[in-house]
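The complex appears here without one of its protein chains, the remainder shown in place.
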């Protein structure tokens, strides 16, 4: 067996722990060598949980002190640019969680840094590594359902996001934090870039949860039109009390293709004819995409080992950010928005002050 | 529209009401003209419910007084022979509910009477008219899955049967009253007659329900071997608290075919990720086979109108009775039983005194 | 049994034959007494098929010559107003197929006529009578999933529509002819009226089918915003080569509810592990909604018999027309459109000359 790639993980939150678990329990070819988090409580607790001795509050210090080949970034979105550029400039390969960044300019800086320092920049769109999504994409690629005409992608997730993740000024809100995966998936499956976007949002549950963040929304419905003439909708609901739900349905010129299932287990129980048949649902994203998280990290380590480009990169992350920005402008201005508007001006949605 | 066929219904119980509803609400080509039941309370209530003026306590009287072309028999099994032979001898076409009769001799008498008086004798195996069962049978017939090797048929039904229907002396018990449909279905789908039978039964719920009927059982598992070398199992559970469940799975030399679904509606609900996704189940046999009951009666009336033979007849009913008798001997004697044993001797299971 | 309601059917096309079949084969309480179609070939063939002796080329003549209580209208949309007003003015109850009419003014005339002459005006939204849709609506009404936040309704149907049905000038196109049911369903299930609409359409298959109708589209995606703050999307594909597909998915504040299934039979077959498990799909709308068509007609006849109002009427039909007109304006003008714009001005979409 070849030598394990040494990894420094930045961010001891939920996503960080998913990757820590992959690296320590499921992936012999990687080794979690250092952990970074400014929150020392989380740092100690997660460091202990995964037996990582080298713990730091800043990435620069970790890189100075511990030899690693790669950095995995799972911190809040607003920190991605700085961390990724730093890692790249020190010659470390970068795996960056979604959303890539807050603005197109930040994305451009990250892409430029990875190119300049000749390191890998892989984005955390794990659906690209889910066996169901991969099988479906291969069949679309093979022409089985013809050209995609309609793509319907949804992500509904439980749990109120933390304040920074629901505030447009610090995160671009739910369309970015929850639906980034849909933005990437519809473009991937459409084989075409988005051209025009129309979005509507609603706030049904904010008051109940005591949320007073401006522009807060918990429900979103987005229309996307692609250059190909194909169309997509993306729907987002968060907090979604019924479970974690991520599915895609594609109508192509020749047929229908569905990816994913609400059902989270192949176990069915019925104990009352009044009540009916019950199947467990996926309860969380780490459960739904368990194997995809392992597989994306294996892909990253394999790219590092073989010095090859990952199948999903900064350009993909940038398109997702562009979609989010166009959609945010759309619902704020109550009009449809061309994505070029966002890309050309690298504009921010009007009415949001950061 | 041609003139409606006039029908006399014997039996105002649950199955009788299903056919009454078909004839009065769903089938313009038939007319429920007379109702017979020795229980005058049921007679009046069901007569009123379906607006049938002519009500009698005996079939002979009904036939004397009201002109009808056909008689539908839905009374307890032990009365079938007498009623069917009477109807036939008066030139009336006969639709007889399952099980056909208690013994092979009774079946033989009924078949002989229908032949002698040149009337139709259709058996109430409504699964033969269920759209799913019919589509499946046609595909097997067409060779799509090759020769059937294994057939798995189950009927699990809610509700404790009435005393006469769970007592071997008056009804041949659950294997007859509940599983007659399976006996017919496996033979129909196997395209072969049963050769050998092995059965086991258990009594899990009798005590809880205060049942002290000798030989009572609520759970049965039967192995059937066909002349073709194919095999089947039949399972029966009654009372089955979780709902009404009737499905068949066939493994042929070339493939698998499944018929039926536990799910009783195309409605799915999830309101809690702790609980999961819920689909209503079929709650009763009239619900599961609603269209099959209408279609079997339409077939019967069409056969009467065109003077043609029904697709399911007394010979089919007789084979189901033979299977039940062999299985009953099997679990009483704890041995496998050749069906020929039952047919040759027209024997009754040992140990049951009627 | 009470006397059957006598019905005159106008229109011997596909929808007309569905209702003719219901009235002659499945509904004893109705009687198809007269048939009207200006196309004498269709008139003779359908009249013979359903044994209707009284055949006419004009509704006025039929009403003059044959006593009927009710008229069922299944002709092209542009004729609905004239026929419905005529029938009403002669005191006949009216069942009118969807879409109700081409404009809001026409709808208003039809509603006024029904009121003036005190006849019933039922619209042909049969989904309201489908057992699955009804069960789901009752559960939403009971609050099981809380207030609807997102409603996703799709109708994808096989077969290129005839020229009149795909031309905006004669029919309002696919969004009316195919998706009228979705417009009604989302409003019914949202318990709220539509406020704002955004639509996009594409033409993927027109060239292949030699269609040169202006503004032709075969794929549509519509966003609807309700007064309640709830949102819906409606998707339409026609011709859709893979089958007939009609499903709804609702996310409420408390949970998820799905209605319908792509699968059209409870039969599953697998004959090759390379190929996989196969379930038949619904092939056409008469197959998918077979029982709903019978049930809506039974409801109509029951309303006629008891002189009560139907559960779906001209006001429902008018809202569906309003949605279609707003959506058509939206995709033609590339902007979101308030439904009030359509209702207030009773405006027609700009750019369409009738």
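As written, the chain order gives the labels A, B and C, with residue 1 at the start of each chain.
As a working rule, contacts are C-beta pairs under 8 Å (C-beta built on N, C-alpha and C of every residue); 3 or more make two chains touch, one makes a residue touch a chain.
Note that the coordinates shown come from a computational prediction; the quantities given were computed from them, not determined experimentally.
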Touching residue (missing chain; options B:237, B:259 or B:324) | B:237
In the complete assembly, which of C:14, C:49 or C:283 touches the absent chain?
-> C:283
Among B:40, B:57, B:89 or B:202, choose the residue that contacts the chain missing from this document, as touch is defined above.
-> B:202
May I ask you to list the residues on chain B that touch the chain which is not drawn?
-> 147, 149-150, 152, 156, 196, 198, 200, 202-205, 219, 221, 223, 225, 229-231, 233, 235, 237, 240-243, 245, 251, 253-256, 262, 334-336
Interface residues of chain A (partner: the chain not displayed) = 1, 24-29, 51, 131-132, 135-136, 139, 144-145, 254-261, 265-272, 280, 291
Chain C residues touching the omitted chain (full complex) | 158, 241-244, 262-264, 268, 270-273, 275-281, 283
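By our rule, only the chains that are shown with their structure count from here on.
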So which chain is the furthest away from chain A, centre to centre on CA atoms?
-> B
Average the C-alpha coordinates of each chain, average all protein C-alpha coordinates together, and give the chain whose average is closest to the overall one.
-> C
Residues of chain A touching at least two other chains | 241-242, 262
